[in-house]
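A single protein chain has been removed from this complex, and every other one stays in its place.
Right after this comes chain A.
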């Protein structure tokens, strides 16, 4: 195993890892706010909003992400009449599937965070004269995000690994280049390199969330 070979395969794989990272960031920055919107809908006093959100969460958590991705890539375009307007770039379709799927999980994580907040917090805010908006933004949400942090970290790490599902819709990413190299060169090495790259990415995330947790320790 020469260094030259190692560099040869690592180049395209890092290129693929860039796609992985882009998908990760797009999915995480969109699914967290969207998930929070669903949390608010579930908790809403307007019952139809709660039903919609609950149904949404049930469907998105109850079916495989892979199915959802295939649905957006190859399913939508074959719908009669409107299908032709629903053709998306495969990477865009995958991003959409990831966002919608992860939003459902984040919605449940944030809901758990809200449940963990003692009702005395709302009462203290009320007797101090804070309105609903201030109670939510200054008292409840900061605590909710703090409580949710470990679970969000977990979800973010799962998301990094789930990006490998792009393989199924033939968007070239990290795993795609590894597989190609293994097939071509008949060596296990590219898989090891891919594993190490995934580990490095999750390591960065782990450290990042550890840092956040320490920063928001409130001690």
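Note that contacts are C-beta pairs under 8 Å (C-beta built on N, C-alpha and C of every residue); 3 or more make two chains touch, one makes a residue touch a chain; residues count from 1.
Convention: contacts and distances are computed from a predicted model.
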Handout entry: Hidden chain of the complex, named as in its UniProt record, picked from "Chemotaxis protein CheC", "Fumarase class I alpha subunit", "protein-glutamate methylesterase" or "Polar amino acid transport system ATP-binding protein"
Key = "Polar amino acid transport system ATP-binding protein"
Problem - Sole contact to the chain not displayed, among A:138, A:184 or A:210 - result: A:138
Practice task
Looking beyond the chains shown, say which of A:15, A:84 or A:123 touches the absent one.
Solution key: A:123
Completion exercise
Sole touch to the unshown chain from A:85, A:186 or A:218: residue A:218
Handout entry: Contact set of chain A toward the excluded chain (per top definition)
Key = 118, 120-121, 123-131, 134, 138-139, 142-143, 146, 216, 218-219
